[in-house]
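Sharing a structure below in structure tokens format, with a few things to ask.
The complex is shown incomplete by one protein chain, all other protein chains being positioned as in the whole.
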Amino acid sequence: MFQNNREGLALALPAAVFTAILFLLPIGMLLSEAFQVDGHWSLRGYLDFASKPLNQTVFWRSLKLAGLVAMTSAVIGYACAFCIINLDGKNRGRIFGLIVLPLMISPVARTYAWIVILGRTGIVNDAIIGLGLSDTPIRILFTETAVFIGLLQLFLPLMIISLISSMENLPKDVIAASRVLGASWLQVFTKVILPLTKDGLVLGGTLVFTGSLTAYITPAILGGSKVLMLETLLYQRVNVANDFVSAGVIATILIVMSFGANILLKRIAAIRS
Amino acid sequence: MSNAFVSLQKLSLAYGSNIVVPELDLDIVEGELIALLGPSGCGKTTTMRAIAGLMAPQSGRIYIDGIDMTRMPANKRGIGLVFQSYALFPHLTTFENAAFGLRLKKLPQAEITQIVERGLRAVGLDRLADRKPAEMSGGQQQRLSLARSLVMQPKVLLLDEPLSNLDARLRLEMRAELQRVQKETGITMVFVTHDQSEALALADRIVLMNNGIIEQIGTPDELYGAPKTKFAADFFGFENIFEVEGNTIKGAAQSLPLGFESTSKYLAWRPGAIDVGVGNFSGIVRGSAFAGEQREYIIESKIGQVHAATPAADPSYKIGEEIVFDFPQDHSLPLAR
Partner (left out) sequence: MSSKWTSRIIIGITLTFLIGPFLIIILAGLSAGDFMTFPPDGISLKWYLKVFTVESFRASFALSMFLAVFGTIAALILGIPAAYAISRYDIPYAETIKTIVAAPIIVPGIIVGLALLRYLVVPLGFTVTLALFLAHTALVLPYAVRVVSSSLNNLRGDMEEAAVLLGCSRIGAFMRVVLPNIQSGVLAAFILGFVTSFNQVPVSLFLSGPGVRTLPIDMLSYMEMTYDPSVAALSALLAFLSVIIVFVAEKFLGFSRYV
């Protein structure tokens, strides 16, 4: 640790000032715009926004989808992380690499694949018609289901990684020990694994939830204008209607939720230590 | 103060508002091997870092070889420091680690090679010149760290807990090595340690520190044989230290008459100095341990716990047995504070 703190500050300030002025300041101005209607401070922007049924639908849909994706990824994540953690070292590394890999690939590319799979002439519809389950293609693309599948594929790796890293800290023989003591698998999960991996679940859950809530690409490609979510709605409000008040309101909602989730995370981490 | 090579005058050291060393004066003679000894948090490492220039004093002066170094930046002081962790450069070979400072001096390559080779040979690392630090043992890393400082011919060589990371056998080896280097080079060395036996074995003079204050400065003989303060006596193994007033000894629960008159504030005895089997004091044996040449007892008495030791050949006492003992005047150590 060096003593010359002025020198340290001189090294750290450029980054902080850069972010503060070019990043946080414009965002702050954008957010404050939502509180100004016709040049006056007012909450009318929020009230107007909240009174429109479309906005309500989009808000609740975003929450619902984000929550569903988080819960589904938790269920799959636990099963998958538990299997991976029990592999031997070499295989574990390989599988882990394959799970991480999609995170490095363009989300546009990742989402685009689902058009091929879920589209009218996609694999799923081919299979449905081929099996004689339906005569005409079923609409899957541009439904909440499509957005749900896309988001799940996009964010599941984050949940699995979080759970694996918390399971790595699990004491070695704790599961065997609780089995020997007569616990059923369900009891092992609820009484042993869940409490011990709570942190990973919270971290993964927050990442998946906020990621899904603030996603743009997936709802844009797989939901279109039929299944708007908060970010696609924001884009539409600005591009179609030049409505910056609504944009500011949505921005505020997104930021409050993202920061709220982050603060919650820090709190939980703090309580634990 | 004319012959002081390193002189610290009214030095005050603090981390922020946390004052570690309030005011310290210390003179070190050229060619001396000095130990800064004390428990952790006593300010010994901070003092060493101030000499090196790694921390700026709040006030006071540091002179080295007659030059005021107080505001001199660390890289201009010409002082060597062997870090406790060795602080070797992991990306450089043994040779390049040792040559690091010489290259900065822009010496010609031939001279660097010559000096480094000599330096590495002196610590027995000449065959490992191409190794990286990660490929060497702890002892080898330590010797490289020493060589890296020595090739710079520093005015003063500081060593931070030089033996603490070594195992018992290497520790003895390194101790001898340091003494040999010091004899051969005549360099002034200051080393920091919390281990009294290390300080006693190695140093010409020991500076015993506590809470940022120098308790006592002296040769190993002086500190071991005649500590002057309660802290010093405690640190050098006087187990029985009691407050006295005139001819009474003040115990925790009760004061009892002592066989003689004393003018000092405290009196201390080593366990072996306590007379056992005769005397005016009595207690119950609470602990007994056989330690080779002698048998050690913990006695519970009216003035508190007393540690005594008798030659192994003497009759032994059992735990729970009553025992009489005395504090003899001739082996007592008077302490002013």
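The first chain written gets the first letter, and so on, giving A and B; residue counts start at 1 in each chain.
The criterion applied here is as follows: a contact is a pair of C-beta atoms (placed from the backbone, for glycine too) under 8 Å apart; a residue touches a chain by one contact, two chains touch by 3 or more.
Just so you know, these numbers come straight off a predicted model, no measurement behind them.
J.: Kindly state which of the options B:14, B:54, B:166 or B:200 is in contact with the chain not pictured.
T.: B:54
J.: One chain is left out of this view; which of A:43, A:100, A:133 or A:241 touches it in the full complex?
T.: Hidden-chain contact among the options goes to A:100.
J.: Considering the whole complex, which of B:75, B:109 or B:282 touches the chain not shown?
T.: Selected residue, touching the omitted chain: B:75.
J.: Quick one: which of B:59, B:85 or B:247 touches the chain that's been left out?
T.: Checking the options B:59, B:85 or B:247, the one contacting the hidden chain is B:85.
J.: Which positions on chain B touch the chain that was left off?
T.: Residues 16, 52-54, 74-77, 79-81, 83, 85, 87-91, 100-101, 104-105, 148-149, 152 of chain B touch the chain absent from view.
J.: Mind listing the chain A residues that contact the chain we can't see here?
T.: 1-5, 7-9, 11-16, 18-20, 22-27, 29-30, 76, 79-80, 83-84, 86-87, 95-110, 112-117, 119, 121-123, 126, 152-153, 156-157, 160, 214, 216-217, 220-221, 231, 234-235, 238, 244, 247, 251, 254-255, 258-259, 262
Everything that follows uses one rule, which is that only the chains that are shown with their structure count from here on.
J.: How far is the middle of chain A from the middle of chain B, if each middle is the mean of its Cα atoms, in Å?
T.: Here chain A and chain B have centroids separated by 58 Å.
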